[in-house]
Every structure is written in C-alpha cells, then in structure tokens.
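Missing here: one protein chain of the complex. Every other protein chain is in place.
A, B and C are the chain letters, set down in written order, and residue numbers restart from 1 in every chain.
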Amino acid sequence: MAHATAADHLQTSTGLDNRKLLMWLFLASDCLFFGSFIAAYLLYRGRSVVGPYPADLFDIPFTSVSAFILLMSSVTMVLALAAIQRGNVRNMRIWLFTTAILGTLFIAGQVFEFTEFNHEGLSLSTNLFGTTFFVLTGFHGAHVTVGVLILLSLFVVSMRGGIQQKDSLAIELAGLYWHFVDIVWIVIFTLVYLIQP
Amino acid sequence: MTLAEYRKKRGEPLIREDADGAHDDKHPSALKYVQIGLILAIITAAEVGLYYVDMNFTLLVVLLIALSVVKFSMVVLWFMHLKFDASLFSVLFTGGLALTVVVFTVAIAALGGSLT
Amino acid sequence: MKQLLNRFSPRRLGHLVPIFVLLALLGLFLSGCDTDTPQNTFDTKGEVAEKQAEIFYIAMWPAIAIMILVLGGLLVIMLRFRERDPKYVPPQIHGNTRLELAWTIAPAVLLLAIAVPMVVTIWDIGREPSEDAFRVNVIAQRFSWEFQYPEYTDEDGTPLSVFDQSGFHIPAGREVAFYLESVDVIHSFWLPKLGGKLDVVPGQVNVLWLRADEPGSFSGQCAEFCGLDHANMTMTVIAQPQDELDAWAAEMLE
Partner (left out) sequence: MASVAVPKRSPLSEALKGVRLSAADYGSIWSWIATVDHKRIGILYGVSAFVFFMLGGVEALLLRVQLAQPDSGFLDPDAYNRLFTMHGTTMIFLVVMPMSSAFFNLLVPLMIGARDVAFPRLNAFSFWLFLAGAIFLNASFFTGDILNGNLGAPDAGWFGYAPLNLREFTPGHGLDFWMLGLQMFGIASLAGGFNFIVTILNMRAPGMTLFRMPVFVWMTLITSFLIIFAMPIIAVALFELTFDRLFDANFFNAEAGGNPLLWQHMFWLFGHPEVYILILPAFGIISAILPTFSRKPLFGYAFVVFSGIAIGFMSWGVWVHHMLTTGLGTVANSAFGVTTILIAVPTGVKIFNWMATLWGGSIRFRPPLMFAVGTVAMFTLGGLSGVLHSMVPSDFQQQDSYFVVAHLHYVLFGGAIFGLFGGIYYWFPKFTGRLLNEKLGHINFWLMFIGFNLTFMPMHVSGLLGMPRRIYTYNGEMGWNLWNQMSTVGAFLIALSVLVFLFNFFRSLRHGEESGPDPWDARTLEWSIPSPPPEYNFKEIPTVSSRDAFWHQKYREDETGKIVPVLAGGAVDDEAPEDEAEGEHGHGIHLPSPSYMPLIAASGFPVIATGLIYDYALVPVGFALILIGFFGWVLEPATEEE
C-alpha cells in the first residue's frame, strides 16, 4: 500500500513531486531576495561617512569557526537524509538533531557577534556599514532560525514515529532549505568578511 | 483517464528515471558525503589562510571568489543532489541565480559601485 | 437575440476610430502651433529642446503609420469578416511562418533604424558642458529653487544668490551649465521650451546644459513629485543678452 501511494504522488506531468518543485522554485526566488541585500552591502561598502568600519570590528577567526560550523551542519543534514533513505530512522534522528544543534550554535555565534559589535559602537543606525551588515546577516540568521525550527519539528515528529523511509521527502525538503541557507553563508562569508578593500 | 493509465496505454514509464526516490542507488554513499565535507573544510581553511597572506588585492579577490564558487557548487551539486536530480531543478535554480548575478551587477555598475 | 446583435454592427466601431485619430492629430496640431502655452515642448526656443523634438518626430511618424495600419486593419477586418451565416465554420488556419517572420523582422529593423539617430542625439546632448558655458548652481529645496551665480561675486567672494521664483536670469545665445543639487528630496529641473529635464538628486550633482537661442522668458517647474506643495515649485527663467545680464547682476549685488 505504501508503495502504491508513493507512485501515486509521482503521477505528475513532469514526473516530479509537487512539493519538491515548490521548494526549488522557492530557492530560485530566494536567490533574488538575498541577492538584493548583498547588492546593497556591496554598493555601500567603503562609503560609510563615520566609523566603526568593518576592519575595526571583524574577528575573522571567530567568524571562520561559525562558517565552519554551518558548513558541517550541511554534512550532518545530508547524512540524515542518507540514513532515512536507507530506512535507518535512528541514525536519521541523531543527524537531524546534530544539525539543529550546529544551527543553534551558529545563531548563538551570530548573537554574540552582534552584541560585541554593538558594544564597540556599531548599531543599525550608526553608518551604512551597520545598516547593511546587520540587515543582511540578520535576515540570513532569521532563515537559519526558521531552519532550526523546521529541523526540531521534524525531530519531534520522528520521535513519535511519524517519519519512515517512505517519508524521506520531508527530510529532503528540509535539507534543500538548509543547504541553501548554507550556500548563502558561503557567499556572505567571502564577499562580506574576507574581501575587504 | 488518470495519468498513470494514460502512460500505461502509451507504454511510457510510469515514473521518470531521474525522479527522486526511484533510484536510490544513484545517491552517493554516506562516505562520499563525509569526503566532500572534508574537502569543503579544507577549502574554508584555505580561504581564511589566503585572507592573511599579503598579496595583490585583485588576485586575492579572484582567488577567494573562485574558492567560494567551488564550495557553493559542491554543496549544490552533491548535498542538494542537483547533479543527480531532474534537469528542471537545475534550470530553475541556475536561472534564478544567473538572473540575480546579472541584474545586480548591472544595477551596481549603474549606481557607480564596484566589487573591489 | 440576432436582431439585437445586428443593431451593434461593426459600423459603430467605424465611427470611433476616425474620432480619436482626429483627436490625436488635433492635439498634435494644437500643441505644435499654439504659442500661448508657456511650457509647450514643441515650441522650442533652444538647441537642446529642438533636438529632442526632432527625435520625437522621427518616432512619431512611423508610430502614426503603424497606428493607422493596425486600427484601420481592425476596422476592415471587422467589416469584412463579420458573421453572415451562423452555421459557417471558416477554414481553420493555424498560422503562416513566413508571414509571422516578416512581421517580427520588419518592426525590428524599423525600430533599430530609429534607434540610430536616437543614440546619436543622446551623446550629442549628453556631452559635458563646454568650457565657456555660463555656470549656474541650482539648489532645489522643498518647494522652491535657488540660483547661484559663481561668475558674479561680491567683495567677499560670495556668489550672487537669487531666490526670486518669478525671475532667474541667464544669458541668451550662450550655453548655460546648470549644476543641480538638492538639500532634501529628489526634484527634477525642467524648462520645457529650452530642453528636457534632469533630476536633482540629494548626494550627487547632476549637470545639465541648455541654450536659449533668443532672449525671452521661459516657464518651468519641478517635475518629480517632492511632497505637499510640489505643484507650486515653479520658476520663470529670463534669458537676456550678456551685457544686460551683467548689468542685472551688478544691480543685484548691491
């Protein structure tokens, strides 16, 4: 029965699942969303009239660790998917939870970074750098937070036995979203942190 | 007539070859994922290392962007399965991405900004 | 039902098309000849406005030709192919590639052809002001204009500054370079008879050059919505021979 249901779902004109198509469309559209914020940051880089400036504040080793954590959370996420696709619910739970923890760590790092910058005199209204930096990374952080919520919800559902091998799509979709958030950070890490004219 | 019956009648495959779930064996193994994770970590380390190297700024920008493009592509191709998945997904995603890059490059140039 | 439909035959459509073709022509006729309109963009009094009007005409005549072609074509089609026999089913023609390629390529060629003079004129009137241009700094603020004349300074070297919306003076027959600055929001500097507009953007200085061929008085106003009293952000610019201008400035500086 379970098998027949799966086949029914795939009875679409393209042969692709509706929900997965929706997710990819959302990600394609989200490119424009982050692109707009990144463009504003790049446009205003080096145009702040008063400090503090990026060079005064950025702590590259710290942010590198954050970036590394988020990158590794992508690995654990894909391992969760690999586990459920092979029917290993237990491993899936472990990896799912690890991913959520890593995501939370990243958020914590960001909260720390924001607070630190704030102490050193950078706020949303200080200068162009403060405005563009906080809003860009803040929206990324909001995306990560939503991702953590999704992962934790899936974890809770799976603890109650709600996710089996046939439901691997739910994990796959959460994974697509999660990896996207990760690649956005790859871009931000390079363009915002590492490249400083 | 449902799509399933229609396809049966015409002798078409019921499920696309590249549709997900149909061919689990095409997914890379967990080991492969870990290997890729390792490469990603190494590239990140290299990026941070480059940051501290004193070199020509333009060269640095080119190198850093090249490395992040590699990381970006690896995550998209393997972790997001775009390498193995239906080409429609690739078209949609690269379409959105390309549009983003093109229009904002033009907009930033028109506003008198530049990457460096 | 049938009779009812016939009452609204295509002939009715026929009345309308000539009416608005006439209206359009009437409008263009009036706008071209009526000099009693202080901001008429066709009553050009300067080099820039003239070139812009020329470009307008270059596009307008093909546009009118196409308008007549399409509207006239629709009219003919409606008259000729109206339903005569409700049972009649016309041949099901799906297309004609050659025809379709023709009406893709022909407009493209026509449009690219009118693009050539357009680009030439963009570069022509978009050039930097010449060396001997008369410089005026225009400062826009909600909801008035200020003209500063760096060529006319008092003993302290402060340039002559004028706030009188009913009389800003410029030389006639000499290129005038307007350096546009805003102290608040975006405005747009527009003297229709002398030339098209340029926005005044806070944080940047836009430069517009114009030339009044003859002495005269020119009306203009802010063309970018700037808030409550945008409608009253008007100005009158008086072009006069250089010696008269110098005399005026000397008088103002006293």
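As a working rule, contacts are C-beta pairs under 8 Å (C-beta built on N, C-alpha and C of every residue); 3 or more make two chains touch, one makes a residue touch a chain.
All of these numbers come straight from a predicted model, not from anything done at the bench.
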item: Chains shown that the absent chain touches, full complex; value: A, B, C
item: Residues of chain B (touch criterion as defined above) contacting the omitted chain; value: 1-3, 5-7, 88, 96, 99, 102-103, 107, 110-111
item: Touch list for chain A against the chain that is not drawn; value: 12-14, 16, 18-19, 21-22, 25-26, 28-30, 32-33, 36-37, 40, 43-44, 47-49, 124-125, 127-128, 130-132, 134-135, 139, 150, 153-154, 157, 160-164, 167, 169-170, 173-174
item: Chain C residues touching the omitted chain (full complex); value: 1, 4-5, 8-10, 12-13, 16-17, 19-20, 23-24, 27-28, 30-31, 34, 36-42, 49, 51-53, 55-56, 58-60, 63, 66-67, 70-71, 73-74, 77-78, 81-85, 88-96, 99-100, 103-104, 107-108, 111-112, 114-115, 118-119, 121-123, 125-127, 142, 184-186, 188, 190, 192, 195-199, 201-204, 206-207, 219, 221-232, 234
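We adopt the following convention: only the chains that are shown with their structure count from here on.
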item: Centroid distance [mean C-alpha coordinates] between chain B and chain A, Å; value: 15
item: Junction residues of chain B - those touching two or more other chains; value: none
item: Of chain A, residues touching chain B in the complex; value: 6-8, 10-17, 20-21, 24-25, 27-32, 34-36, 38-39, 42-45, 60-61, 64, 67-68, 71-72, 74-75, 77-79, 82-83, 85-86, 168-169, 172, 175-176, 179-180, 182-183, 186-187, 189-191, 194-195, 197
item: Complex contacts: residues of chain B adjacent to chain A; value: 2-4, 14-16, 19-22, 24, 27, 29-30, 33-34, 36-37, 40-41, 44, 47-48, 50-51, 57, 60-61, 64-65, 67-68, 71-72, 75-76, 78-81, 86, 88-89, 92-93, 95-97, 99-101, 103-104, 107-108, 111, 113, 115-116
